[in-house]
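Have a look at the structure that comes next, please.
With one protein chain held back, the other chains of the complex are shown just where they sit.
As written, the chain order gives the labels A and B, with residue 1 at the start of each chain.
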Amino acid sequence: MSTLNSTESSIERAVKGSPQADTTTPTGERKAIIEARNLGRAFNKQMVLKEVDLTIYEAEIFGLLGPDGAGKTTLMQLMAAILDPSEGHCTVMGHDTVKDDYWINSHIGYMFQGFTLYDKLTIAENMEFSADIRGIPKELYLERQERLLKMAGLYRFLDRAAGNLSGGMRKKLSLCTNLMHEPRLLLLDELSLGVDPASRHELWAMLNDFRDDGVTVVMSTPYMDEAEHCDRIAFLHEGEIIGVDKVETLHQRCAGHVYELHTKDRGRAHNRLVEHPDVLSIRHLAESVHFQLHTANYIEADLAADLKADGGRIESVEPTLDDAYTMLSGGEKSTAYAESPPKIHLPERLPEGGLIRTKDMRVEFGDFVANDDVTLEIKAGEVFGFLGANGAGKTTFIRALCGLQKLTSGDAWIGGVSIIDDPKRLRNHIGYMSQRFSLYPDLTVAENLSFFAGVYGLQKGDKKKAMDWAISVTDLSGVMNQLVADMSGALSQRLALACAIMHEPAVVFLDEPTSGVSPAARYKFWQLIQTLAESGTTIFVTTHYMEEANYCHRLGLMHQGRLIGIGPADELTAALPADVEAETIEDMFLAYIKIEDARLEKERQAASGGGI
Amino acid sequence: MKLHRLYAVMRKETREIVRDHVTLATAFLFPVVMLFMFGYAISLEVENVSLGVLDQDQTPSSANLVDAFTESAYFKLVRNYSSELQIRKSMEVNEVKLVLVIPPGFNALVGRENNPEVQLLIDGTYSATALVALNYGMTIVSRFNEEDDNSLIDVQTRIWYNPSLRSLIYVVSGLYAVIIAAFPPLLTTLAIVREKESGSIQQIYASPLTVPEFLLGKLIPYGFIASLQLASIVALGYYWFGLPFNGSLGYLAIAGGIYVFCNVGIGLLVSTITNSQLLAVLLALVITMMPSILFSGFVFPIYAMAEPVQLYTHIFPGRYFVDVSRGIILKGAGPAEMVRPLSFLLVYTFGVFFAAVAIFKKKVA
Partner (left out) sequence: MWSRLKSLMLKDVIQFSRDKTILGVVAWLYTMEVLICGYAMTFEVKDLPIAVIDHDRSVVSRNLIDKFTLSEAFEVAGYPDNQEQAESWMRSGKVKYVMVVPNNFGQDLRRGETPGLQILLDGTNSNAASLAKDYTAAIVKSFEAEFSPESSRANSTVRPAVQIWYNRAQTLESFVVLSMIVAAIMMVGTIHSAASITREKEVGTVDQLMVTPTRVWEIFVAKTIPTLGVGILAFFPSLFIIWWFGVPIKGSLLLFVFFMAIFLVSAIAIGVLIASITKTLQQTLLLCFFGLFPILFLSGTMTPIESMPSFMQPFAYLSPVKYFMDICMGVFLKGVGFAELWPAALNMAVIGLVLYVIAAWRFKHNLSS
């Protein structure tokens, strides 16, 4: 509980008072802890990391930021000396990662992404194992265990099996097991993967404490909002480092480059922007279009005039790290505004189109209530975002609406057709893109598309029309004969979307669509989503990536199976009590959770009080 | 090698195994079920062979001959034919395996100078038991109404170790080697490959643990489990299947221990070259289970195989343990007789372990 304001020193310096503990040399220069020179690594003759020159200093939180497949994990493993470089070299705490790998292994803390605890062991036993393999004497280990676990708020659960902990608790425990030997360097690969927003806050508080005690933290993440917390970050793009700097400096670099355009016809605006050479990126948010220019503080008069022609407004806005990444990576050429779907011949349309209504929808797994009487309504053509941590019940909700999960009670209607009474009729009218981009990895792009078109019963002319359209709007024409197994996450995501929309469904369900995808790919994706919405398709999207809420017209906030708030983001923020500050969507969401938890606590007390 | 680190790995491993009830149950249930199933299913017993009779004589003499067949435990009369035409059809649909044809005038000829001939027709599809059944039949016919023995040589045959010639004893005593070659290596491989798949092995890489400490820390608990598996199936063989036990239990324990660790070591070796559980299962099957069934001599005698195949069988440790377990359990063999196979197994065990240590690198790739 008291993690945030723990007064104790969270971690003692490895060697108290020794010169190394000082983070600066006498001349005032900062002391390097990791130095990589021309570092590179190939897998199957393909360089996944190349020409990395990087210096990380003592007592800083250093972030490696980049989409999946950019080489973050490889770089982490090279620094942890559990992978040998193909070229160049790297020294960690003055030791070479190839020659002195054993020394480095013994002196650092390294946390692999995902959950790497032993699920069958208890918290105490996991800690004990970590201490034993490092030869820490019993008393010292007990003392450190108490201190670390208290700080992480886990000391009460010593005898609970790691497998029964929530994602956030497991991450904190993983971190603690890596602190047993009080390493001066912590390498954390995707620390916040699978962690709820509240725990993420606590983890960050711990990291800040360590940094203040002189520990160096290197962490990797695909999320821009997470990287904002770092002291310095490096952008990794296709195996290369494209920029290293302080977070504020990166923001400043893009200041004056980013604008927000309010327009009625985003298609026309898009096509005007795309052809203009000064435009770096275009981002279609729910209510506006953001664009980034090469030139700072200047919009060519022609362009500005064209954009404002139909009463549009242009404002300069604060840049994000996404913008910095886009600038440094040179952006990716945007394509023309996606066309609306062709009208293929459909057997029937649903009576109420893309309207979704649910009434007291409830799903239980044994004692666990995954969806607790959820009632909501989503209009046709709306982009609706479902926000919530892992395990909040988002995926279950989508699966139930798709007919993959039986309801315990309640009912729901899509386009006026009940999902309980007539599920088979609905199958022609929904598109579903699951979290894992469920495609056939051993088929090519073309074969996957053709297969799904066939499964939806599209024939000859319609099939060709639908496929051509899907290929053009998802920009897949160049990779038609590539095997899905060999494709990047961003391409798979586009193909999965193409497969889900070819049959022109009234409703498209997207489960965590864009995690780990580069900004450029994300922009393209959302542009297409806005097009679909404009043509009347309802988009239902779940995410735990708060930044994506900006793309949605309305949000639903899910917490422990319950819908605790629904409405446009700004209205939700406005509805909060006056004393609550919520700058970001994440803050807003946390505030709602807090209110909900307080309400539940009150109910519980009332219930037990009534009992006495 | 630091003992405290080895203990740490062993302790962790033991806790994981003990709490993984599904794996634990499978580990102890599978060997027992397999012994039970195969002990009964792989049977070469020749008894109750279905017999058909075409008695064209229909006299007391011919009836006596038929009785001689039905009274023996080997044959069971299932069909009396009235004409030769019925025989083929009956054989084709597997109704009978052996047919006795007694010609007309059999009675008249018995005891005369020109001895009568009866026909024995056998379905030779499955030669292993067909031959034995045929020989039993021929013996019955030859002894029928036999005169005094006039052999020149008195062949005194003594059958040792399995005097009642039960195939069950043969199969079960050989199965021990097969079962230990099938499950423990698979279990061990999966234990390491699972850590590779979940990524927890990366925590091991990035720690002061050395390779021998880590591998030995796995080997010992899994070796212990495998030893219990062996003990359980040997006990089942003794108490349920009634196998004789003529050797020394202590000696069997030592020999069994070596074989068990040899197989767990093979599991370790396989895990060093595998990254997916799928591949681990396939490899375990191809490297340990199939060869242990085919080339260990557990039911298929090695001496009858072609020369190159015989040489090939030496690669598989099961071949040696089949001799050892039968030698100790059934024959009461002592150290002197088992030195050769056991010392080979010992060398094999150290060989696979050191190979695993040499190949296993604390690197992701």
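We take it that a contact is a pair of C-beta atoms (placed from the backbone, for glycine too) under 8 Å apart; a residue touches a chain by one contact, two chains touch by 3 or more.
All of these numbers come straight from a predicted model, not from anything done at the bench.
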item	value
Displayed chains contacted by the hidden chain, counting the whole assembly	A, B
From A:Pro137, A:Gly416 or A:Gly454, residue that would touch the chain that is not displayed	A:Gly454
Option touching the unshown chain, where B:Leu24, B:Ala73, B:Ala108 or B:Leu131 are the choices	B:Leu131
Options B:Asn162, B:Ser198 or B:Ser232, residue touching the unrepresented chain	B:Asn162
Contact partner of the left-out chain, one of B:Val141, B:Ala177, B:Leu216 or B:Leu269	B:Val141
Contact with the hidden chain (one of B:Ala73, B:Ala108, B:Leu278 or B:Ile359)	B:Leu278
Contact set of chain A toward the excluded chain (per top definition)	399, 402-406, 424, 427-428, 430, 432, 434-436, 438-443, 447, 450-459, 483, 499
Residues in chain B touching the chain absent from view	30, 34, 37-38, 40-50, 65, 89, 91-94, 97, 110-111, 115-132, 134-135, 137-139, 141-147, 149-167, 169-170, 173, 277-278, 281-282, 285, 294-295, 299-301, 303-306, 309, 323, 326-327, 330-334, 336-338, 340-341
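Going forward, only the chains that are shown with their structure count from here on.
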item	value
Approximate Å spacing (C-alpha centroids) for the pair chain A, chain B	56
Residue ranges of chain B touching chain A (in the complex, touch as defined)	2, 4-5, 7-9, 11-12, 15-16, 19-20, 198-200, 202-203, 205-210, 362-365
Contacting residues of chain A [partner chain B, same complex]	43, 77, 80-84, 101-102, 105-106, 108-118, 120-121, 125, 128-130, 132-135, 161, 177-178, 187
